[in-house]
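All protein chains but one are shown at their positions in the complex.
Note that the chains take the letters A, B and C in the order they are written out, and that residue 1 is the start of every chain.
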Amino acid sequence: MAHATHSTATAISTEDNYLNHEKGIWSWLTTVDHKRIAVMYLISILTFFLVGGIFALLLRGALFNSGENKFWSYITPDVYNQFMSYHGIIMVFMVIVPGIPAVFGNFLLPVMLGAKDVAFPRLNLASYYVYLLGAAIAGSTLFLGKIDTGWTFYTPYSIKTSTSVIMAVLGAFTMGMASILTGLNFIVTTHKLRAPGQTMNKIPLFVWAIYATSIIQILATPVLGITLMLLGAERALGVGIFDPNLGGDPVLFQHFFWFYSHPAVYIMVLPAMGIVSELISTFSRKTIFGYTAIAYSSLAIAAVSFLVWGHHMFVSGQSEFAGILFSVITMLVGVPTAIKLFNWISTMYKGSVRLDAPMLYAIGFLFLFTIGGLTGVWLAATGMDVHFHDTYFVVAHFHYVMVGGTLMAFTGGIFFWFPKFFGKMTNDTLGRISWVFIFTGFNVTFFPQFILGAMGMPRRYFEYHPAYEPLNQISTVGSWLIGFGFLVALAAIIHGLVAGQKAGANPWGSKTLEWQAPSPPPHDNFPITPTVTAGPYEYR
Amino acid sequence: MDLVIQYGLYGIACACIFVPFFGFGLGPPVVIGAALGSFIGNTYSLIAQQGILKNFIKDKKETGNAGPILPLLEGAQKAIDGFENPGSSMKVEAHHEEGHNHESGEHHIIPIPVYVGVLLILLLGTVITVAVAQVDFGAMNTVIAMLVATVKASFVLAFFMHLKYDNLMNRVIFGSGFFFLMLLIAFSAADIFTRASVIKAF
Amino acid sequence: MNTWLSTFSANAFMPIQGTEIAGKVDGFYAFLLISSLISSIILIGGMTAFIIQYKRKTATDKTAYITHNTMAEFTWSFIPFVIMMVIFYWGKVIFNELRAMPVAGEEIHVVGVQWAWNFKYKNGIKQYTKDGVTKENKIGNVEKQVMVVPHNKPVKLVMTSNDVIHSFYVPGFRNKQDVIPGRYTAFWFKADKLGEFQVFCTEYCGLQHSQMPATIRVVPEAEYAAWLDSNKPSAASNDGGMSEAAQKGVELYENKCRSCHSLDGSRVVGPTWKGIYGAKREFESGASVNADDNYLRESILNPAAKIVKGYPAAMPPYAGQLSDEEIESLIEYMKTVK
Partner (left out) sequence: MSTVKTEDGHFHHAHHFKNLNHQYDSAKQGVWLFMVTEILMFGGLFVAYLIYKSLYAPIFHVGSSYLDVKMGSINTVVLITSSFTMALGIYFNQKNKPKQAVIALVLTILCALTFMVIKYFEYSHKIHLGLVPGKYFNNPEFQQKVADFINAMPIENLTPAISDINNMKKIAPLYFGFYFVMTGLHGFHVVIGALLILWVTIKTARGQFGSEYYTPVEGVGLFWHIVDLIWIYLFPLLYLVG
């Protein structure tokens, strides 16, 4: 037992836990307990995910055929453009960016560090409400004026369109604020609140991933803030910084935007990598291979991610020199990513692998992320990207990384930590069924899109050339499979909540600190502050 | 190692402030220059503050293996000592060792006269800025104005914001802000000022 | 149906190669495809093998305690690094070729508007879309805007946009370049296959982004010269007794208005201009007015003030974008559209 000093924790009765520590809805809404805030985030994010997912299904439905007779006649070009924008905005700003840090980071970071709470508990609650406020402001455009710019808000279209861009960017700005506050909180928590004996090279890899993510959130999000603020000012006053009519440069907007939004890609995927590190080690019951390499590659990815944003702009009218510069630096990101992949796979070597539902999701992550990552290298090569840029190839690539990466890990994380969250087990069979549908459906949906992209089908198209029709139909059918898969996953969660078996403190036999606390943890996480004497993955 | 980070950050912050004003055409050489400068600064700091040179000389003397360059090295060490020791008020960097003691100790309280002195320097800086702006130095106007502003800013940071007496982490955090700002400006400029001009034939 | 989509070249799923560079891109594509296949076989295959071989057998399986292996880690970071540098360099070489503008050759000007491509030749030929893109008039059966270019001769396009960012994409040439308002960007190709090549807009530009049809028709050089000659606009052709102001209005209409307002009475996005001047306008609010100078001016500057019944409030306000003189000339032109 690595953490012998606090094995007493499990012996203590689990009667008093964070769920029943205080009663009533008001005690939830005003709680400063990081675990309750995490649960509130979980509920909000799953709700937004459902909404964003419905938009996705409608989009795929509309793309079922290319002719006049749309699958669903309600969707006209303007409605399609709005749905496309909402799908992007909801999924990016409301689901994937906050997703893993706000839910699992909030719940697990202090527990993994042996702390009683995050460094600034009230700020934590405030950031939740700021996030909800931002979501409400952005969501209000659904009823007032709509939005049809896509999630990228490219000028000058976003200056000219008659939809309510100001409200949408205000919402995104506010959610960015919440993201900054969360990141700030996590950095200070990691620096200052580690348990005695827990040095930086004894923290779990999930904490490393969240830490790297938080650094990106702090450094990148303010630039998004000023960019969106300037866009709002542009529409309200015509300041002219991004408006070519008034002397501005729309390509500068793209620079500013991607200075945030490229690192944001790593805000989305780094925490997922953290989850996968935990899952693979636990379910192979083996020490993680290359702890230091994985930890530092997270930091390396975070640092390099700030230098590569121009690869979104190879054909945007930026100079040839800048394009080549960004291309070569982008290649460097591939190295730490490759290190991580190889290390995870080596962790399974001579292990004892068990394919429970969470592990299946981790395997799914590895499979899909490998494809997503490799096609990323294609897109980073300038000569190839000129052909693929803004085609369905790009759509397929980032869905492989975002959905196949982040959402796979997110769902796997839910199944993995569900016993810790709620003290009950989910039904493993339901979990595996959901994985089969999500994994198969995902490949059926997005693999054809690689081919569509190679054939030259541009993205954000409402109507397309009839030659693209067969593959689009396969893709749409796949989206139904994914939708069904997520419904099954939801059923598994609800079933677990209502009728799940009671879980012990450590049902998976994992070694990290959070499993030494009772399930669900009491209000203060640990009855006695633990002292850490060994690394987080000591499977001997 | 702390020193390296420390001086590196200072070098980077300087580069970030100066690059735009020396003109973007000069950008790459200035960036390289700043990198070199900070490298030299690092090396110097290592030699000066960790006594590498001192130890080296001592070592050589002890083994009696003194080559012909020894007097030269000793001269250099003397020069360094001479530069390091006088209590120059500008040497914000020289005090970082103190920062570590603060994690658990008492908070440093800066006496009022220091604050008054800083206030006077800042006011003087403002007068200089305005006065200099009345004279036309051409392109140097911007450089001078930013130089003065940077000096003023570092006084605010060092004394009003207590960064001089703060721990290393907070300094790294603040420096990283400037560093990433420099990345934004450098790479945006790398695009905007290298674009090929498209000329219409008719 | 064009041949460019239905025939696939040797490389899986890439459109037919219309230029020499397209062949090079496809060679690069093949390399990427094969190297990625090998990488995924190593990664995914290794993973699958480990899952099967090291399946958990008992609840108390002992596992090996391996923390790291510096040599292995160096290997799998250095080899990918080398491969990626090769990929970078190969991509850079092709990119430089795609962007190296020819010195001699034809020059054609391209103007992107919402939602059409306009082409202009040196001798004055203007290839503007005949009608706005209507619902019946879409990709597949539309009479597309055609850019006629010579075979085996470099063609340079100087491109700009009148409103928002568009992107000029020719899959057959494997080339793409954004078209930016207030700035010129360039694009070049040397078509070595005769036939028609599809042009797409790939930068999201609003309502009818997917319906900016255009075709590049590659013809033998002699035929091209003949085409240039026969289509050369005569000096008197666009004059038709119009006042100077109205002629200016034509130019503005072509660039700013045509995509939404037809001249022949057909419905596009906004109301037609046929016989608009003096006609009775009915509004969503129930009011109505005869279209006079003041009404037309207001509708250009602030379209949301009065929305014609049955039409969407889709027009952007042009206040601050058109000078008084330009508005005058547009109204002058409207008077002539009968």
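For the reader, a short list of remarks on this structure follows.
We take it that a residue touches a chain if its C-beta (ideal position, glycine included) is under 8 Å from a C-beta of that chain, and two chains touch if they have at least 3 such contacts.
The model shown is predicted, which means the values in this text are computed figures rather than measured ones.
Checked against the hidden chain, the listed residues A:28, A:64 or A:120 yield one contact partner: A:120.
Of the options A:226, A:497 or A:528, the residue whose C-beta touches the omitted chain is A:226. Where chain A meets the missing chain, the touching residues are 32, 110, 115-123, 180, 184-185, 187-188, 191-193, 218-219, 221-223, 225-227, 229-230, 233, 237-241, 243, 246-249, 252, 256, 524.
Against the chain not displayed here, chain B makes contact via residues 20, 23-24, 103-104, 107, 109-110, 112, 115-116, 118-119, 122-123, 126, 129-130, 133, 141-142, 145-146, 148-149, 152-153, 156-157, 159-161, 166-167, 169-170, 173-174, 176-178, 180-181, 184-185, 188-189, 192-193, 197.
As a convention for this text, only the chains that are shown with their structure count from here on.
Seen from the Cα centre of chain A, the chain whose own Cα centre is farthest off is B. Distance from the chain A centre to the chain B centre is 39 Å, each centre being the mean of its Cα atoms.
Spacing of chain B relative to chain C, judged by their CA centroids, is 49 angstrom.
In terms of their C-alpha centroids, the spacing between chain A and chain C amounts to 32 Å. Counting only residues that touch two or more partner chains, chain B has 196.
Residue positions 249, 251, 317, 320 of chain A are each in touch with at least two other chains. By the touch rule above, chain A contacts chain C in their complex via residues 66-68, 77-78, 81, 148-150, 152, 154, 156-157, 160-162, 238, 244-245, 247, 249-251, 284-287, 289-293, 314-317, 320, 323-324, 327-328, 331-332, 334-336, 338-339, 341-343, 345-346, 348-355, 363, 366-367, 370-371, 374-375, 377-378, 380-387, 389-391, 451, 454-456, 458-467, 539-540. Contact residues on chain B toward chain C in their complex (touch as defined above): 196, 198, 200-202.
Chain B makes touch with chain A in their complex at residues 169, 176-177, 180, 183-184, 187-188, 190-192, 194-196.
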